[in-house]
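With one protein chain held back, the other chains of the complex are shown just where they sit.
On to chain A.
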Amino acid sequence: MINTILAEAAAETEHNPIIPIWQEIVLGSIAFIVLVVVLTKFVFPQMEKTFAARVDAIEGGIKRAEAAQAEANELLEQYRAQLAEARTEAARIRDEARADAEGIRQDVLNKAREESDRIISAGREQLAAQRESIVRELRSEVGTLAVDLASKIVGESLADEARSRGTVERFIADLDSAGTTGGRR
């Protein structure tokens, strides 16, 4: 009993919990340093890399999306501009076409009018010329006919040729004026 008490007492004084055991320090240091080396060399830098990559991926994704959005907007603007341009172009073409059509119509109309005028005037001229020639023919014929007729009717040759010619001339002039009014009609 006393022995155990002594042993116990001895044992209690044997260890002081505040005094570190050097073997434990050595072993603990080795274990901890191995741990630190492995983790700080192989694990945590990887993690930092992964974090960075993740941030990059997310930010990159956002940036890409933004770029795509911007591009889409730009395209939309471009299409809109093109569409507006096309519309004005179409309107312009339509107007032009309309103007052209109008011009062509006017042209054709003018030409037709000119043509008709030309035809009419040509006809008129021809008519006038014909009439002129007819009148001339008639005039000579009428002169002789009248003289013949008159000589036959009167039965005597007109002695004074000059006087008879004056009478004939006057007659024909009368005829002529009557014929002109008749031609005009």
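Heads up, the rule we're going with is that a contact is a pair of C-beta atoms (placed from the backbone, for glycine too) under 8 Å apart; a residue touches a chain by one contact, two chains touch by 3 or more; residues count from 1.
Please note the rule applied: contacts and distances are computed from a predicted model.
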| item | value |
| --- | --- |
| Which of "Two-component system response regulator TctD", "Formate dehydrogenase subunit alpha", "ABC-type dipeptide transporter" or "ATP synthase subunit a" matches, in UniProt, the chain that is not displayed | "ATP synthase subunit a" |
| Sole residue of A:Gly28, A:Gly103, A:Gly123 or A:Gly166 that reaches the chain not shown, by the stated touch rule | A:Gly28 |
| Residues from chain A at the interface with the omitted partner, ascending | 1, 4-5, 8-9, 11-12, 14-25, 27-29, 31-32, 34-36, 38-40, 42-51, 53-54, 57 |
